[in-house]
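Got a structure for you, written out below as structure tokens; questions coming shortly.
One protein chain omitted, others in place.
Here is chain A:
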Amino acid sequence: MFAYVVRRLGSAIPTLFIVVTVAFFMMRVAPGGPFDREKQLPPEIEANILKVYNLDKPLHQQYFDYIGNIIQGDFGPSFKYLDFTVTDLILAGFPVSLRLGLAAILIAVVFGVTAGTIAALKQNSTFDYMVMGLAMTGIAIPNFVMAPLLALVFGVYLSWLPVAGWNDGALQNQILPVITLALPQIAYISRLTRGSMVETMHSNFIRTARAKGLAEKIVVVRHALKGGLLPVISYLGPATAAVITGSVVIEAIFDVPGIGRYFVTGALNRDYPVVMGVVIFYAVLIIGLNLVVDLIYGFLDPRVKVE
């Protein structure tokens, strides 16, 4: 298995290289530049600025310089957040997004899997229809509606929780962002779990388990869940990557200092190093989490050989 992990990590290098290359040139193809202003700068000053950031060199030269820098771990300075390097920005924001994201994913798995499993076992019952109806609603309501709604109800009307703000990560400030992040995930995971569990519970080996005389609880937990959760595990890889890198909407509405905003502000400002930095960061997370998913797969299903 160790050899498998090493091989997978090795094969991640070309993937990352392609991601970096495509992202680099796409950024440059996009019209506009980091120092475009409504008011035209005097040409000498603009030339000076471009020179400072090496933007005056030919594009292929810039590309090779950039590749050389990131191999040494230098992601460059931000063009907009002066005095900050890209690494500084990510290191400051990521712990916040990670904390919220992990809490949200954990809650989503616990509630989603439980609700989905019960719905599958009571297929076509009132509970089933209720859970699946709620889940559909959860998927359909966008977070920019859910976030202000929760802030309005629990922050303004009930005054139980702060409307927004971070307050150095106090628990009550985290609750609403975590719930907003978790709700669509709960909905999605419960639907996935239900679908897959309904199928598993109808398979022949479940009939065998019942014929052995096993209690229904053991039939579900020992025989059905392991297989029934495989689709959820596959979904969790990319979903975790997406959730722990924060959501620009949720961070903006609840005023959370995560890294989600850099994805959008970086792109809008043509802040090339920041965009490249978050793209690489995101790609590394996706690759890493997919590897974890595959390892868990091999553990849950002996037919998938991790070698």
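Methods note: a contact is a pair of C-beta atoms (placed from the backbone, for glycine too) under 8 Å apart; a residue touches a chain by one contact, two chains touch by 3 or more; residues count from 1.
The working rule: contacts and distances are computed from a predicted model.
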Options "Oligopeptide transport system ATP-binding protein", "3-oxoacyl-(Acyl carrier protein) synthase III", "Malonate decarboxylase subunit beta" or "Fe-S cluster assembly ATPase SufC": UniProt name of the undisplayed chain: "Oligopeptide transport system ATP-binding protein"
Selected residue (touches chain absent from view) among A:214, A:252, A:267 or A:292: A:214
Among A:80, A:194 or A:223, residue touching the chain not depicted: A:223
Residue of A:43, A:73 or A:302 in touch with the missing chain, whole complex considered: A:302
Touch residues of chain A, complete complex, unshown partner: 203-205, 207-216, 218, 223, 226-227, 300-303
